[in-house]
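Starting off with a structure, shown below.
Note that one protein chain of the assembly has been removed; the remaining protein chains are unaltered in position.
Moving on to chain A:
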Amino acid sequence: MKKILATTAALAMAASAGMAEVKVGLITTLSGGGAGLGIDVRDGFMLAINQSGRTDVEVVIEDDQRKPDIAVQLSDKMIQSEKVDVLTGIIWSNLAMAVVPAAVNQDVIYLSPNAGPSALAGKGCHKNYYNVAWQNDNLHEAAGAYANSAGYKNSFILAPNYPAGKDALTGYKRFFEGELAGELYTKLGQTDYAAELAQIRASGADSVFFFLPGGMGISFLKQYADSGIDLPVVGPAFSFDQGILQAVGGAALGVVNTSQWNKDIDNPTNAAFVESFQAEYGRLPSLYASQGFDTANLLLSALETASPDDGDAFRAALSAANFNSTRGDFSFGPNNHPVQTIYAREVIKEGDVFTNKIIGVALENHSDAYAAECKM
């Protein structure tokens, strides 16, 4: 009897080792406001998985509805009953803060395709947490650097009154050397900016920096264009991604925004990505799609050399970042956050489609302000 049991156990072990199946949980926002971002991340991620041709990587996809409590439920389910090896997909920083610390402490690897809250980059960093997109401040810092190079001396800056909004203004101020004509926190989800526009008009600023993701940015830009204010605008890529530019329309033309990715970055990986994404989904990819694609390719590259069961070897393989990124050069800093070049892009019109074109480098090989605080 004992012998039979032992044989069965040995067989079972052999079977699981032979299949070496990797299970990935992808929790992202697929319904409600902001679903466009989650859909792009998912599509980019799945494009890379499908292109790899690997059948031993199983991806479980769930919709968090942009609600922290639902994201936590889903991650508990994925870790405890689905037994995923790797989690990824979360778009919003508040959801990431609810899910990531608990997940990485249960020995699950988390690869962030979008959110990069400062709390997880500094003292709260973790060996199982990798950010493949950016630290939240990065694109704003680049906007500040760009404003210097453009010769702006007096900026009016505004962002919504929530943690990522505060990170944004902090990031801009960290690099901008000029004066501030005004600093405003708007309500999260605000759709009417008439009052803010009146203040900008009265402030005597020579430039405007804003971070208003999603629908807020669409509203702001349309109202800005209609207000008759004629100051140059700078912002992070979040209000100028491929998904929402068509909804902003002509109001965004000529606006400079900062991004770590654009479809015209010249490398073979990116060219192939843009072409295959368009062929597969019938639309141009956004930066979110590129982040999903890079996240999946990072994971695939690590799986080439190690299995998630072997924690240290797998983490070493991830840290090596030995994959071809759509952004060109990509490496991880000491806190597992990207060291990468951030570009300044300008909104242009190609035929009937609004899109971005790179006009220069805002920050070269940029890390983040919190790396030094990270003790792993």
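Throughout what follows, contacts are C-beta pairs under 8 Å (C-beta built on N, C-alpha and C of every residue); 3 or more make two chains touch, one makes a residue touch a chain; residues count from 1.
Just so it is clear, contacts and distances are computed from a predicted model.
Visitor: Missing chain's UniProt protein name, "Carbon monoxide dehydrogenase large chain", "Branched-chain amino acid ABC transporter permease", "Glycine--tRNA ligase alpha subunit" or "Sarcosine oxidase subunit gamma"?
Guide: "Branched-chain amino acid ABC transporter permease"
Visitor: Can you tell me which of A:N50, A:Q106 or A:T191 touches the chain that was removed from the display?
Guide: Answering carefully, the residue with contact to the hidden chain is A:T191.
Visitor: In the complete assembly, which of A:V22, A:I39 or A:V256 touches the absent chain?
Guide: A:I39
Visitor: Taking the full complex into account, find the residue in A:P163, A:G178, A:P232 or A:G249 that is in contact with the omitted chain.
Guide: Touches the omitted chain: A:G249.
Visitor: Please output the residues of chain A touching the missing chain, sorted low to high.
Guide: Within chain A, the residues touching the omitted chain are 31-33, 35-36, 39, 161, 183-187, 189, 191-192, 194-195, 198-199, 201-202, 214-216, 218-219, 222-223, 226-228, 243-244, 246-250.
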